[in-house]
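Handing you this structure, nothing more for now.
Only a single protein chain was left out; the remaining protein chains are all shown in position.
Order of writing sets the labels: A and B. Residues in every chain begin at 1.
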Amino acid sequence: MDTAECLKRVRERNPLVHHITNYVTVNDCANACLAVGGSPVMADALEEAADMSGISDALVLNIGTLNADKVKAMILAGKAANKKGIPVIFDPVGCGATSFRNRMAEELLKQVHMAVIRGNVSEIQSLAGKDAQTKGVDAGTTSGLDEAAATAKALALREKCIVIISGAKDIITDGNTTILITNGCPEMAQITGSGCMCTTVVGTFCAACSENLFDASKAAMMAMGISGEKAWAAYGVQGLGHFHMGLIDYLGKIDEEMIAKDGHFENG
Amino acid sequence: MDTAECLKRVRERNPLVHHITNYVTVNDCANACLAVGGSPVMADALEEAADMSGISDALVLNIGTLNADKVKAMILAGKAANKKGIPVIFDPVGCGATSFRNRMAEELLKQVHMAVIRGNVSEIQSLAGKDAQTKGVDAGTTSGLDEAAATAKALALREKCIVIISGAKDIITDGNTTILITNGCPEMAQITGSGCMCTTVVGTFCAACSENLFDASKAAMMAMGISGEKAWAAYGVQGLGHFHMGLIDYLGKIDEEMIAKDGHFENG
Partner (left out) sequence: MDTAECLKRVRERNPLVHHITNYVTVNDCANACLAVGGSPVMADALEEAADMSGISDALVLNIGTLNADKVKAMILAGKAANKKGIPVIFDPVGCGATSFRNRMAEELLKQVHMAVIRGNVSEIQSLAGKDAQTKGVDAGTTSGLDEAAATAKALALREKCIVIISGAKDIITDGNTTILITNGCPEMAQITGSGCMCTTVVGTFCAACSENLFDASKAAMMAMGISGEKAWAAYGVQGLGHFHMGLIDYLGKIDEEMIAKDGHFENG
């Protein structure tokens, strides 16, 4: 499915995307989902997590501010999503930083089949079992692109899913096919939530294009990267607060033409 | 009490508005309350919920990201607010989406007298007992204006309160008198929190004008609608992120003159 077609489907289908996510960037995620063409719903009570996934088109699980109850709700929602056959998108925020976080992430992978995992390089390395030095959630790049891609492929094959590593070049792989998205700008790391919003955008595209999650992921990462580039070009001179708002602006304005003209990828 | 007078009182009295609300849009609600002239306080611990309502001028209960403990705190705060005689404003976010949410909303109505209930049409239909198809929290309009107004009136009479349904035309009714506010713009549904902020603005006006909650609700809905219109006119060309900020701008800038010139309503 080509990238423009993916975006068109998101806008036409207006998919409902259930999030169990952190309280730091949840507002940004809701606005990113709405802007790009989805409908967000956030619900993490144990009593309704499964029911909410049962009426949704995708489930996003983000462990930014996890706790034991939230992980229980994620497992209930994840199992319901797996049963219904809707994609589950996992953001292992801060994985590698504490042993509790590592344990919870492992438990989630054991209990729920993830369709897509998206993180930065140290989070993905940690999840894949490599020693990684995590510095908060923005994480330092400790390995080169090839090593990161190899880790992503190994994790994708192990978990039978798509793995995305965000970075200067985003890696997308299902273990066999690998591509690199060269959109985006470094300033995205200077506002909180650009990683979380990225996962939400992937979730929204996957919700609308569940027939082809690889193409949906590619289109989502391009849409996010192009929006970041354009927002920085338009508002960088004003500063990070305006850039933040500009990112939401462009997630709403992005269209098939921008994607055709400005989307860039390489085979990895 | 005329609409301009209501706004004047909000600005003069700077009422304290206790919120027990969701973690998705709580920042927007706090900023909307401040901008329009109130003082927000958010506190949901079981140990202090009642005490905080006891020093406040109104209580806003919003079940967006509810859980069992949060509902307990809402009931404690609601009973304290009822005892003190300050208005309780209820936003049944996502009502109809899960049976847990429906049960919790019913429990709240049973334990706490609400002065005003504000929601979208499917949430109000669900609360009133009508079958409604809920699609997340933005909800699909399944019935025409007349049917919605009839549902609102029935709920208002049953709960002895004011019911507000937000939509292209906002319905405000106490069961006997019904008016329609024709301000606002459809783009408000494309940012998260416009419903929640609307409830907060109603709460802030009711806090300052508790002598006449119907007029306070009317003034609040006009202030919110006019702010939305003006923000879209000023920032729509930039996009949804800037529109979001513009909405807070205009909630702060709205004055008696704008309300007199741009506020529109019809008898329903």
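Structural remarks
What we mean here is this: a residue touches a chain if its C-beta (ideal position, glycine included) is under 8 Å from a C-beta of that chain, and two chains touch if they have at least 3 such contacts.
It should be emphasised that the depicted structure is a prediction, and the values quoted were computed from it without experimental measurement.
Although one chain is not drawn, the whole complex shows that of B:E106, B:D249 or B:D262 it is B:D249 that touches it. The chain that is not drawn here is touched, among residues A:A32, A:A45 or A:A97, by A:A97. One chain of the complex is left out; on chain B, the residues touching it are 16, 23, 26-27, 30-31, 34-35, 39-48, 51-52, 55, 244-253. Interface residues of chain A with the unshown chain, by the touch rule above, are 22-25, 27-28, 64-68, 94, 97-101, 134-138, 190-193, 238-242, 244-245.
The rule is short, and it goes like this: only the chains that are shown with their structure count from here on.
Rotation angle, chain A onto chain B, C-alpha superposition: 120 degrees, expressed as a multiple of 5. Spacing of chain A relative to chain B, judged by their CA centroids, is 32 angstrom.
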